[in-house]
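Of the protein chains in this complex, one is absent; all others appear in place.
After this line comes subunit A, so read on.
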Amino acid sequence: MQRSRILFCCLCLFSVLSSVRADDVEQQIARIKQVQKEGQGNQAASQAVQSLSQADASALIPILSSFKGANPLAVNWLCGAFEAVASNAIQQGKLPEAELEKFILDKSHNPRARRLAYETLIKVDASASERIIPGMINDPSVTLRRDAVQRLIDQAKKLEKDGKKDAAKQAYEQALSGATDDDQVKAIVKPLRSLGEKIDLQKHFGFLSDWKIIGPFDNRELKGYDTAYPPEKNLDFSSALKGKEGEVNWKSVNTEDDYGIFDIAKEISPYKGAVMYCAADFYSPGEQELEIRLGTPNAWKIWVNGKLLFARNEYHRGMIMDQYSVPVTFKPGKNVILLKLCQNEQTESWAQRYQFQLRIARPSGTGVLSEKPEATTQLTP
């Protein structure tokens, strides 16, 4: 009787201590999630992460789960705690492999937390890759999806090499459905086209191809970047405006380039010391949080529905797809995107590019089309 009482007390005490530890983990996570810009909350988070890093393996899933809703800074703090705990757990042979795999497969969790869990799991179980990756072709995690796409590309290449063209085509098409990284898309599209498939890359990536454009306005001595010319104040596509070289009017332009590049220097004129304004519509079925992804070697400002979204005063440091990603909340219905593109007066051969490409995408990189794509050519005042 006495013995069982002692055992019962011990169990109660253990249970209390365990719950204290669990509470403590939650408390430390909460402190970490309060970090904000410019080091706000750093001191509290630092103490919390050091305490959390000493936790046992039972803290791993709670840490990963807490990535959801954490800002990008807090995610990194949580990464630091997770990796310290995971490293100890691996050394002690106590990594909760089954729980990690379950976490990875649950697509409702934070994509970066799932990737971190995956990379940790395959350190101790390389075979997990074969179980997990094939199902990730349309995964919200960019990196897990990329691995799944690569697996299909490799399969398709082998099938093609073995002369199994239909199967290869099918595998390439499946790969394309999940591909958002340009290198993989190129690796898929080239063989698919050679197999007779027609692919609309503009649509795949969500590039806007139809624009209204007006200019040039004056950017000599770079003074145009901060000068608000009439399109910034009022978008009226019917009125003529005073430009740098005389009267200018809005005109409709489009591009058939696979990557949505509209080349002002080639298609209109190689203006120097100039500002051009470009406008396009994007129709959204409801309120959506997406990204405007822009590539340009020129300085730029962008407005959505009259509100300045971002501005970047950098010239001729290269241009690539998705060079800039700017978060945007689109309202239901028509949204008007206005892009101001500035060219400087540098005379070097590498400073003559005056062009841009712009697409709408989800944070995962998947292109999003305007719900009424035909309407993008019909800008109305």
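Assume a contact is a pair of C-beta atoms (placed from the backbone, for glycine too) under 8 Å apart; a residue touches a chain by one contact, two chains touch by 3 or more; residues count from 1.
Quick note on the criterion: contacts and distances are computed from a predicted model.
Participant: Given the choices "Sulfhydrogenase subunit delta", "Outer membrane biogenesis protein BamB", "Nitrite reductase (NAD(P)H) small subunit" or "Pyruvate dehydrogenase E1 component alpha subunit", state the protein name listed in UniProt for the chain not shown.
Facilitator: Choosing among "Sulfhydrogenase subunit delta", "Outer membrane biogenesis protein BamB", "Nitrite reductase (NAD(P)H) small subunit" or "Pyruvate dehydrogenase E1 component alpha subunit", the correct UniProt name is "Outer membrane biogenesis protein BamB".
Participant: Could you tell me which of A:R114, A:R146, A:K212 or A:K340 touches the chain that is not displayed?
Facilitator: Touching the chain that is not displayed is residue A:R146.
Participant: Using the definition of touch stated at the top, determine which of A:Q34, A:S65, A:S87 or A:S364 touches the missing chain.
Facilitator: Selected residue, touching the omitted chain: A:S87.
Participant: Just one of A:F103, A:Y118, A:Y315 or A:F330 touches the chain that is missing; which is it?
Facilitator: A:Y315
Participant: Using the touch definition up top, pick the residue from A:K37, A:K233 or A:K307 that touches the left-out chain.
Facilitator: A:K37
Participant: What residues on subunit A make contact with the chain left out of this view?
Facilitator: Considering the whole complex, subunit A reaches the absent chain at 37-39, 42-43, 45-46, 49-50, 53, 72-73, 75-77, 79-81, 83-84, 87, 112, 116, 119, 143, 146, 181, 183, 310-315, 317-320, 323-324.
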